[in-house]
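Shown here: the complex without one of its protein chains, the others still in place.
Chain lettering (A and B) follows the sequence in which the chains are written, and residue indices restart at 1 in each chain.
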Amino acid sequence: MNMMSEAAVEKALDKNMSDAPLKMIGKDVSVYYGEKRALFDVNLNVRKNTVTALIGPSGCGKSTFLRTLNRMNDTIDGCRITGKITLDNADIYDPSVDVVELRARVGMVFQKPNPFPKSIYENIAYGPRIHGLAKTKADMDRIVESSLQRAGLWNEAKDRLQEPGTGLSGGQQQRLCIARAVAVSPEVILMDEPCSALDPIATAKVEELIHELRTNFTIVIVTHSMQQAARVSQRTAMFHLGNLVEENDTDKMFTNPDDQRTQDYIMGRFG
Amino acid sequence: MSGYLIAFLALAALSMAYLGNSRAKATHNGAAGKIHSRPIYHGLNVAIWTAVPAFVLLLVWLVFQSSIVNHLVLSGIPGSENLDASASSILMSEVRQVASGNLFKEPSPEVKAAADHFKSLQGIAAYLMAAAVAVAAAIGAFFGLKVIGSRYRARHSVELSVTLFMMFSSLLAILITLGIVFSLVFEAFHFFTKVPFTEFLFGLRWEPQIAMRADQVAGQGAFGVIPVLYGTFLISAIAMIVAVPTGILSAIFLTEYSHPRFRAVVKPLLEILAGVPTVVYGFFAVLTVAPAIRDLGIALGFEASPNSALAAGAVMGVMIIPFISSLSDDAFAAVPRAMREGSYALGATKGETIRKVLLPAALPGIVGGVLLALSRAVGETMIVVMAAGLIAKLTVNPLDAVTTVTVQIVTLLIGDAEFDNPKTLAAFALGLVLFIVTLILNLIALHTVRKYREKY
Partner (left out) sequence: MSVTASSDLNVGVPAINWQSDDMKSRRKRRYAADRRLQAYGLVAIIFALGFLAILISSLVYTGNSAFTQSVATIEIDLSTADIDRTKLADADWRGVVRGALRAQLPGLSRSDERKYFEMFTSSGQFIVRDAVVADPSRLDGKSTFVIPLADPFDQLAKGQVNRDTPESQRRVTDQQIGMFDQLVGKGIISRPFNWALFFNADSRFPELAGLAGAISGSFWSLLVCFVISFPVGIAAAIYLEEFAPKNKLTDLIEVNINNLAAVPSVVFGLLGLAVFLGWFGMPRSAPIVGGLVLSLMTLPTLIIVTRVSLKSVPSSIREAALGVGASKHEAIFHHILPLAMPTIMTGAIISLARALGESAPLLLIGMNAFITSPPDGVFEASTALPTQIFMWADSPERGFVARTSAAILVLLGFLVLMNGIAIFLRQRFERRW
């Protein structure tokens, strides 16, 4: 594949954003933490090979929604979910669903880089190893290399694969975490404010990376920064006080939003 | 006598405080201008001046009185200047026995005279002490009362005394350590003048059964520490084999798997194991565990000693479980939540997250805890004194009896303690070894745990 066709694909994707097939569907999703209700009947769809940005003021439920998509909320005591979320039309909260498989298919990158206290190599090999994705050492080497390549970290890390992952800089650590998520070949990658702990240069690199990853992965990103949402995403969803206010193409959202609250938020009137 | 003196000082301090307080009030009422300290501080100041120097004098006196009296009595006995230290201490204890009226046989006239001398000196010393303490208290009270005045900074003076007391108290920690080191080194040095250092350190035989008295029949005595140390480490190793997996696994279950309510009940129950006195474990080991192991051994066709290393070690291991469990618990709790989530988000099961992420991350904390537990096992005394053997043996069979450093210390010192034969002194040499080994373990452990805390 050459650069031309790459760009063409991208363009085509950009154009038909509203027509891309649905990867995940959230229907009437509500989340309760004990007695407190954190999400109110959210209906939000995630489209294939698209970057969907979730924006809104802090505490609006955007991270909570993100964590329902790979059932990370299961690990929190007292958290309860109603409604329905499907991945490729299969309910992910169905009792027959295996969370381990679900999380392998829907990977996640966190706000703060959280590499394991292991070597760079082992950090990336961890996922493929537990899922049994590599039959041989050579397979594993290949997975590690391609994941680092995809995360744009290969050139920086290839000579220090056996050094601890915690020794990298913050931006490198975050790209290591992305590489770690990519290594399991997920279909969807969830990113929870992945750049909030990074400096502008590292942020730019991660954003560029997100842009590239879109070709192969479906991405949902929570972000605090409007500019970032505008830069990286094709679809944007605006949350406020646990409600989904508006979901739209990013271009439209930032130029001509349907909802007054979106307008206010984008103009910086609250948040 | 000293009890009455302390009561007297307390009373004197109290009345002087009252006197100082009221005198300060009187002065302040008449004083023009600003007064520095409230009357109560003047009262406290007088009380401190009255009681503290006198009390210190009393303590010093009590510490030195017996050795000075002994010296005076001994120098009064003809021919005593030719005796060595141990002979004179035996003579002195005889004199003391006679003086207190415990006659086993008719004492020699010299001893009898010395006993009378001893009694009269003790009487004189008691009167002198009372007089000295009273004079010191009076002088202190006089000065304390004299300085009362509206400009006198009584509060500063009181606070200075309090600060000095607090400084002394914190220095006491160092004094205790120095006391331990000096007493052990001093007696151990004595021991090494009788038994060569190299023989102690590298000897393979430990048979301290040498004659206590000339008419006793006993072996030559051998003081090689290796088999004793070996026994200590064999029993500690058994204890750790029991305690480390049990402690870590129970911590894993309680922190990661169990319901909070289960944890709230079970954790204090586990802590009870650490609160049970060790003498209870020792009795239990002898009464229940050792016979059970012996029966089991016989049933399986092994010869098991009634005080096998396995029984003592296993019981000691159970005692240490809560120790390792709670330190591992802390170590797991210190691993950031993000680490767990990172693993779950990759589709790892709970077990995989624990084994491959949490355990490596918490390892330094756990290792620190295990080292502290090992130090505790090495220094544990009562269980082994009651349940382990007395004969030092180099054996790898856990069903055999071995002895430990602490067992030897206790058996060498129990009952008799004259500081002149190698048997008694050997206990201090062993104590020194024990102190050094546990010190090293503690320092490494504390360092590891602290480094680990800094990391997260």
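Here is the rule we use: a contact is a pair of C-beta atoms (placed from the backbone, for glycine too) under 8 Å apart; a residue touches a chain by one contact, two chains touch by 3 or more.
These numbers come from a predicted model, not from an experiment.
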item: Among A:62, A:205 or A:240, the residue in touch with the chain that has been omitted; value: A:205
item: Options B:14, B:147, B:363 or B:413, residue touching the unrepresented chain; value: B:413
item: Selected residue (touches chain absent from view) among A:52, A:73, A:172 or A:185; value: A:185
item: Given A:45, A:86 or A:149, the one touching the chain that is not displayed; value: A:149
item: Selected residue (touches chain absent from view) among A:75, A:216, A:243 or A:263; value: A:216
item: Residues in subunit A touching the chain absent from view; value: 1, 3, 6, 98, 100-101, 104-105, 130-133, 146, 149-150, 152, 185, 205, 208-209, 212, 215-216
item: Residues of subunit B in contact with the chain not shown; value: 3, 62-63, 66-67, 155, 159, 162-163, 165-174, 176-177, 179-180, 183-184, 186-187, 245-247, 249-250, 252-254, 257, 266, 269-270, 272-273, 275-284, 286-288, 318, 321-322, 325, 349-352, 354-355, 372, 375-376, 378-382, 385-386, 406, 409-410, 413-415, 417, 419, 427-428, 431, 434-435, 438-439, 442-443, 445-446
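In this section, only the chains that are shown with their structure count from here on.
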item: Separation of mean Cα positions, subunit B and subunit A [Å, integer]; value: 59
item: Contacting residues of subunit A [partner subunit B, same complex]; value: 70, 72, 75, 77, 99-104, 107-108, 110, 112, 114-118, 126-127, 130-131, 177, 180-181, 184, 190
item: Residues on subunit B engaged by subunit A in the complex (per definition of touch); value: 260, 336, 338-349, 352, 356-357, 360-361
